[in-house]
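Shown here: the complex without one of its protein chains, the others still in place.
Order of writing sets the chain letters: A, B and C. Residues in each chain are counted from 1.
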Amino acid sequence: MDYKIADIKDPFNAEIVKQLGNSEYLVKINDNERNLKILNMSARGIEFILDQKYHKVKYLDNTTSQMKIVVDGVPITLNMHNNLNEIVFKNSGESGVGNSQLNLYSQIPGKVVKISISEGSEVKNGDVICVLESMKMQVSIKSHKDGVVKKIKIKDGGTVAKNDVIAEIE
Amino acid sequence: MDYKIADIKDPFNAEIVKQLGNSEYLVKINDNERNLKILNMSARGIEFILDQKYHKVKYLDNTTSQMKIVVDGVPITLNMHNNLNEIVFKNSGESGVGNSQLNLYSQIPGKVVKISISEGSEVKNGDVICVLESMKMQVSIKSHKDGVVKKIKIKDGGTVAKNDVIAEIE
Amino acid sequence: MIEKVLIANRGEIALRVIKTCKTLGIKTVAVYSDEDYNSLHVKQATESYHIGEAAPAKSYLNQEKILDVILSSGADAVHPGYGFLSENSDFVNLCEKNKINFLGPSGASMELCGDKMKCKDVMAKAKVPTVPGSPDLVKDADEALSIANDIGYPVLLKSVYGGGGRGIRLVHNDKELREAYETVTGESMAAFGKSAILVEKFLEKIRHIEFQLARDTHGNAVHIFERECSIQRRNQKLIEMSPSPVVDQKIRDEIGQLAVKAAVAVDYTNLGTAEFLRVDDGSFYFIEINARLQVEHPVTELVSGLDLVKLQIDIANGEEIPFKQKDLKVNGCAIEGRINAEDTFLDFAPSTGPVPDVIIPSGPGVRCDTYLYSGCTVSPFYDSLMAKLNAWGQNFEEARVRLLNALNDFYIEGVETSIPLYKTILKSKEFMEGNLSTDFLQRYNIIERLKEDIKNDTIQKQDAAIAAAVIHSVRYNSRVKSSQETNMYWKSKLDRS
Partner (left out) sequence: MIEKVLIANRGEIALRVIKTCKTLGIKTVAVYSDEDYNSLHVKQATESYHIGEAAPAKSYLNQEKILDVILSSGADAVHPGYGFLSENSDFVNLCEKNKINFLGPSGASMELCGDKMKCKDVMAKAKVPTVPGSPDLVKDADEALSIANDIGYPVLLKSVYGGGGRGIRLVHNDKELREAYETVTGESMAAFGKSAILVEKFLEKIRHIEFQLARDTHGNAVHIFERECSIQRRNQKLIEMSPSPVVDQKIRDEIGQLAVKAAVAVDYTNLGTAEFLRVDDGSFYFIEINARLQVEHPVTELVSGLDLVKLQIDIANGEEIPFKQKDLKVNGCAIEGRINAEDTFLDFAPSTGPVPDVIIPSGPGVRCDTYLYSGCTVSPFYDSLMAKLNAWGQNFEEARVRLLNALNDFYIEGVETSIPLYKTILKSKEFMEGNLSTDFLQRYNIIERLKEDIKNDTIQKQDAAIAAAVIHSVRYNSRVKSSQETNMYWKSKLDRS
């Protein structure tokens, strides 16, 4: 299987070479053989000793092709594929997706204290779309591109969760 | 329902008078009405505010007539019955059960390092039956009564859990 | 004598006050909003009362409701913590009227501390130096120019209307001042229909250094050393320490005495803090008195050995401060990091929600004041401070490495925190050298360095991450699918063959 870690350029190839016992494995990561001894395992995480070093890993969020995990307190995002090289190559050729993205998402949770635009408004990249309040702070949510506001998905005084859609901008 | 707390002489009568909301109750304990607001509840315990005071209770061990619980860190054993008064009365009339008890139980876990008697031996209350080792200490297990050793249930070098039967003494 | 204290607050400071009350045998009364049923302060107080909805105005700021609970619970004193009602002189007056012992200064003194212009005036009379500038509004450009020449360029022209960077201009000479005076006046007239301009000396590369004050009702006053709180973001303190790397015993004595003088000038009683700005030439300028127990009081406790909440209670009981200035000596060094729920990379935007798992650090010299527990929730209704992580050491370096290690051990799942940022700061050469200023983050490009550190952390853990993914996908999926699907918690202790 091939793996790609966000922020790290080259992908990894890794596989289990063989099982040495019920909880012990020989694992190969980029041609290096490593001994892996599992101490505990659950749906939420795994604890193991890799060669002589203990690690605690939590699984936060999984899809078939992506895992968000926390390794010894360090959050790491992994992409997995049977032939990842191809995908990484393809992705790197693409231009930024920002401009084609319709939805403006909120990166924070909060209460809507002000909506600065109306449906049909023309906006520029960086224009304030709305103001959210959270933890006694006011935070402006800005447009991610130039365009026209097609739909406003929030209400004055309402609450917004992280990753909720604020507006559709075309 | 009637309740008897180990170590406390008089039994208690207690019942739910009415439900004041989904998680709030009026409870009557020995004729005193108390407000009980549940904060959290699970199979393992309950957190509630009784009148104005928070309590955290863990359920350790339940049978239909007995509960072992921990209230704010204090272990408490409760007996429950629909008419407990009668039972308490009956029990108090009985003589100590010690003498009639057949089994000698181990009150500690440990490894058997010595068995001091054999089947058929006559023993007196307080005679050493065996020696267990745990945490680098040797602990003597003594007979709970005068009698004859009917059966030895442990083996030299074997391990014993808490509440395991050591021997039958008649 | 105080026997029962209502704590008109929540979070870690409510827990902090409960802790001391317990050691003194004083009963505590907690109050809580709809959002705080499952908060630890509710669970640790002797009694707990529900006071209203989540929004602060409907609960923790509701003076009438809180007074009701004080009276019905029989509390004889109230501790305001920080924030909320802690610097609201109306509330103090309400307490005084109802003969409730407020653990802080008198209403009159608090009011004076809160009025910056009046306070500056009082300090001028008491010869406590404040930031040089016009004592009041200036009449015209000529007066502004004359003041600027007195105090020396560069100066700031500030419109009293405006704020957030608007209506404020930095000028370096007479010509710039005349031009700017026109502009600021014009802007202010246009926006507000009126103009009112102040002149103030512009201070560069400043440090925020404050002195802990205690003054009893018998007139005894001491300072309990300084705290340096220069590491900030948007004027909010992030990292505090005592002693300051630029304060020796001579400066401590000198500025400490100024701080005491400031407390006397406003007839301050109980515990408070005199805040100063220090510029590179070594001059200190008084800015204000914070009329409450500060967030960062633990660093002072660690280097003085005092329990400051106990001292508040003793003073409120009418006792004399049980020591003299000369009895106080700085013991070692303490550094605190405020662990906020915020996203450093989103301009410190709040991050809220459930916290399924927490590991709280401990160890020699480490103290962590926090409301966190595994399974708690960080609420969007209240401020972002989740924990205060303190480390004491025999010297700055020992305190620094202990704090750094404790930060490494601190795990908070579910929300973004300032922990990674503090690790980068504590490892920076500039911090180690004590080269601090309020613009530390920008001046030394800390956010960029943080990104680099995070990338290096990832590289360090890459093999473990890959190994975990391999095991997960190959072994785990096949074995425990059913349990995973029901999303139940379980733990398999594997047999070792």
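Following the convention adopted for this analysis, a contact is a pair of C-beta atoms (placed from the backbone, for glycine too) under 8 Å apart; a residue touches a chain by one contact, two chains touch by 3 or more.
Please read these numbers as outputs of a predicted model, since none were measured by experiment.
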Touching residue (missing chain; options A:53, A:114 or A:150): A:53
Candidates C:45, C:113, C:144 or C:306 - the one touching the absent chain: C:306
Residue, one of B:42, B:100 or B:118, that touches the chain absent here: B:42
Absent-chain interface as seen on subunit C, which is shown: 19-20, 22-24, 34, 37-38, 298, 301, 305-307, 331-332, 360, 362-364, 367-368, 375, 394, 398, 401-402, 405, 488-491, 493, 496
In subunit B, positions touching the absent partner: 1, 3, 5-8, 12, 14-16, 21-25, 27, 29, 34, 36, 38-44, 46, 48, 50, 53, 55, 57-60, 62, 67, 69-74, 76, 78, 80, 107-111, 134-137, 139, 162
Where the missing chain touches subunit A, by residue: 39-40, 47, 49, 52-54, 56
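By our rule, only the chains that are shown with their structure count from here on.
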Graph class of chain-chain contacts, one of line, ring, star, complete, other: line
Rounded Å distance, subunit B centre to subunit C centre (Cα mean): 50
Centre-to-centre distance between subunit C and subunit A (centres being mean Cα positions), rounded to whole Å: 32
Sequence positions of subunit A contacting 2 or more other chains: none
Two or more partner chains touched - positions in subunit C: none
